[in-house]
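Right, one structure below, let's go through it.
All protein chains but one are shown in place.
By letter and in written order, the chains are A and B; residue numbering begins at 1 in each of them.
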Amino acid sequence: MDKQIELAEKLAKKFKDKVEVLEEEPGTLYVSKDDFLDVMTKLKEKHGFNYLVDLTAVDYENEIVAVYHLMVLPDCDKVKVKVKLDKEDPRIPSVVSLWAAADVQERETYDLMGVIYEGHPNLKRILCPDDFEGHPLRKDYKLEARR
Amino acid sequence: MEMSNIQVYKKNLKTQEITLNMGPQHPSTHGVYRCILTLDGEYVTHLENVMGYLHRGMEKLAEDRTYTQFIPYTDRLDYLAAALNNIGYVQTVEKLMDIEVPERAEYIRVIVGELQRIASHLVYVGSYALDVNGFTGWMYAFRDRERILDLFEMITGSRMTLSFPRIGGVSHDITDEFVEGLEKFIEDFPACLDEFDGLVTGNEIFQARTKGVGVLDVETAINYGISGPNLRASGYEFDLRKHDPYGIYDRFEFDIPTGENGDSFDRFIVRMEEMRQSLRIIKQALRDIPDGPIQAKVPKVIKPKAGEVYHQIEGAKGWLGYYLVSDGSTKPYRLHIHGPSFVNLGVFPEIAKGGNIQDAVVILASIDIVLGEVDR
Partner (left out) sequence: MERLFLNLGEGIQQWLASLGLGATAVSLIMVAIKVAAILGFVLLNVLYLVYLERKISAYIQQRLGPNRVGPRGLLQTTMDVIKLISKEDIIPQAADRKVFRLAAIVVFIPAVMLYAVIPFGKDMIAIDLNIGVFYFIAVSSTTTIAFLMAGWGSNNKYSLLGGMRTVAQMVSYEIPLVFSILGVIMLTGSLKMSDIIAAQKDVWFIVLQPIAFLIFFIAGTAELNRAPFDLPEGEQELIAGATTEYSGMRWAIFFLAEYSNLVAMSALAVTLFLGGPSGPWAPSWIWFVIKVYIMIYLFMWVRWTFPRIRVDHLMHTNWKFLLPLSLANILVTGIGIKIFEWFS
């Protein structure tokens, strides 16, 4: 964990104003939506984060946060990248061109959380049926009572 | 220039591609998974994954259960390797709450976890044999797996849905009866593997069916986020248990089997070898296991402070990750489960292209998916 915090601080210095590390969340890089693709490309190509560990999103009260866990193989250096998105219209550039692993995971996050990944080659529902309405992992998604 | 008769014939000869719906009910989709094949004759020109038939909304369910209540749900992820899912989940919560797990509990987790890995791999090699119509291989593998399930029953009372780890330890201590049975199993099992090698692995037809089929090179594998045995089969020596150890895995000595060509045959033998390595780990754990408590002192009500954690373990199918966000209440605010089968399946359309329909079946069998984990 300490290794991850150190690395995050190092990376934050390199990226200067494009990346922000919050005090209460050490080890996490906050990136704005506009700089996102640029930062991710550099992380992959310059800093060797060749493996996308996990891709998801969390629905908070005021925003939806896209979360990316990256890793360097085989050194196991890890970094977490977060992007705050607008709750009404969560849009973020797709990273499929960088890591093909993002393909299914972006579709999943779109399906369950409603984040729209711009530039994804085939952004459609993956787990829910095609005619499903709403995005079930949103906090405001109304669950039907068990019958 | 005049066309020869054959050229005229070829020009007039139109072939048509057909779309074949494989699944959700199909003998070799390993569950309710569907793929839409576009076939030119018997050759696959395009393939599309369709999943979600087993989607139960695990992640949403987690938000409405307490931390402890969610343990049984993890059984139903990769239902062939319940113990590994349990261990991954409780370790995630422990990591979030900084709970120190007693030594003995850690060792029990390793023993049961590795047994579960063997059981899962046995299902893999068995169903792999079945998918090339080697029914006898399937039966042999399940005969051996049965003994592991019996062992599980001795300590947890359950054969498949174990739910035996608890946050801060394990629910049951191992008994003498279990140790006795396990020692017998350790003694017998290598011969069972050799027998299986003789029946399936060494078979000429089996090798012809699997060698050079569905080749996945290292770059593609890493790009597609392939993990676990599939990545190692492509020739990449990387095991979370060794390179990024969790629990007490840094104490054990074992080799990391890797493949050379990344084809379906390599994916098979890597798992065969992994079973032998798991057996080595179990032997060491059984030798070193200390006496002591099996449960740490944890509060009655699990209430982690606000924060988040990502924890991944070397599951049976790949790297099983849990992303847990806590808001300080008794229930997880958000739990994301990174199912390795789900991501591994993403590469299937890529590597199945160009082979024929029989190859597609072999490749699907070789990447080892469990639909409970794919759909969650």
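What we mean here is this: a contact is a pair of C-beta atoms (placed from the backbone, for glycine too) under 8 Å apart; a residue touches a chain by one contact, two chains touch by 3 or more.
Please read all numbers here as calculations on a predicted model, not as lab measurements.
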Visible chains that the absent chain touches, using the contact criterion stated earlier: B
Which residue among B:Arg104, B:His121 or B:Arg209 touches the omitted chain? B:Arg209
Just to verify: which one of B:Gly134, B:Gly168, B:Gly262 or B:Gly372 makes contact with the chain not shown? B:Gly134
Give me the subunit B residues in contact with the hidden chain, please. 18, 20, 26-28, 42, 129-137, 139-140, 143, 199-200, 203, 205-206, 208-209, 356-359, 361
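The working rule: only the chains that are shown with their structure count from here on.
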Just how far, in Å, is the C-alpha centre of subunit B from the one of subunit A? 25
Complex contacts: residues of subunit A adjacent to subunit B: 50-54, 56, 58-59, 67, 69, 73-74, 76, 80, 99-105, 108, 112, 125-129, 136-137, 141, 143
List of subunit B residues in touch with subunit A within their complex: 49, 51-52, 55, 57, 59-60, 220, 222-226, 236-238, 243-244, 310, 312, 319, 321, 323, 325, 333-334, 336, 338, 342-343, 345-347, 375-376
